[in-house]
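Heads up, one of the protein chains got dropped from this complex, but the rest are sitting where they should.
Let's look at subunit A:
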Amino acid sequence: MTHDLRILYVDDDDDIRIVATMALQLDPGLEVRAVSSGQAALAALDQDAWRPDVILMDVMMPGMNGFALHDALRSREGLGQTTRIFMTARASRSGFEEYVANGAHGVILKPFDPLKLASEVRAIANRPRLD
């Protein structure tokens, strides 16, 4: 099976991680790797030559939160073109600006619709952008 979009998914909540991974894998074109923390995400990127097209990250995480991880990712070489998407249960629609102002390319609200999650991620990844 060939994958056309690689996704690194970071979320500390085990249940949501399982559900979201399953929801993303409903799209056979997506390759998903899920980790449970920011540190684990950075470690995975350090150990491996595997480079994601999309990094999907929860905001509220213990230790390194989504924003810190986001900043760490932006400063890494080879990740400049990576689409960075926040997933959050915190914001309502009007809170989007805060995330976008932080350099994110998109925000997906929790709870998400599992049948539409993959297409939402694809839509954000395929959106033309300036950077």
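The rule we apply is simple: a contact is a pair of C-beta atoms (placed from the backbone, for glycine too) under 8 Å apart; a residue touches a chain by one contact, two chains touch by 3 or more; residues count from 1.
The rule is simple: contacts and distances are computed from a predicted model.
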item: Which of "Glycosyltransferase", "histidine kinase", "Paraquat-inducible protein A" or "Glycine reductase component b subunit gamma" matches, in UniProt, the chain that is not displayed; value: "histidine kinase"
item: Contact with the hidden chain (one of A:62, A:78 or A:111); value: A:111
item: Of A:60, A:100 or A:123, the one touching the omitted chain in the full complex; value: A:60
item: Touch with the omitted chain, as defined above, among A:26, A:43 or A:123; value: A:26
item: Positions on subunit A contacted by the hidden chain, ascending; value: 13, 15-16, 19-20, 22-23, 26, 60, 89-90, 92-94, 110-115
